[in-house]
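Removed from the display is one protein chain of the complex; every other protein chain stays in position.
After this line comes chain A, so read on.
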């Protein structure tokens, strides 16, 4: 996780240009459910090969934002782009580059690990043989090869999450969204998943948007987006966000930012 990305030939040149087209660009997005405004003029970018933490409490609008990026809801105003493809205008091209791990578990519990992966591959039009090869490879990478034929129901929570991440990577996306992926997991499973995803960033150059309300999942060098009550309160590299909030760590920075907005006097 700390080792530098192994540089391979096809990657180094385009990566320079890649900075020009963000993996994910959210541009002036607002959304309301009837009179209730869930998102207000939200804008930020996720760069390729970066880990961006979307930090917010429950009800901050994280899930709404995810639903918009994944085209579950239509965009009411603003624009969402995935590697330059507008999600409203070219959903196919945009979704092809996107992998998602939703907060609720979305596996078929009665199907086997491999069957779950094959189904997902089919949804992306990946033929059976190719899908089987990729599934075997990914199951190996998450250390679940020998469980390939067992039912998902028999897996532990951490194993299910790992499987969901593997599934999200099956069509080789270049942007990965994870909505509070470690909720309900034990310390070890959490650490495993975090390091796995960070590895994807450094080794494969995937852009990651990681929604969380757990501050200890964020590391130095991450990009940070603080979302509170539907508004972006701060964004940028973690160190800058902390400095600008004149705090010592993320925790205090977050409390200052949100506390100042909602409850004068601080505390949350």
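The working rule: a residue touches a chain if its C-beta (ideal position, glycine included) is under 8 Å from a C-beta of that chain, and two chains touch if they have at least 3 such contacts; residues count from 1.
Definition applied: contacts and distances are computed from a predicted model.
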Candidate names "Abc transporter related protein", "Transport permease protein", "Nitrate reductase subunit beta" or "Na+/H+ antiporter subunit E"; UniProt protein name, chain not shown: "Transport permease protein"
Residue of A:88, A:202, A:229 or A:252 touching the missing chain in the full complex: A:88
Among A:30, A:115, A:229 or A:252, residue touching the chain not depicted: A:115
Residues from chain A at the interface with the omitted partner, ascending: 10-11, 14-15, 17-18, 20-21, 33-34, 38, 48, 58-60, 62-64, 67, 70-76, 83-85, 88, 90-96, 98, 100, 102-106, 108, 110-111, 115, 118-128, 172, 174, 180, 204-205
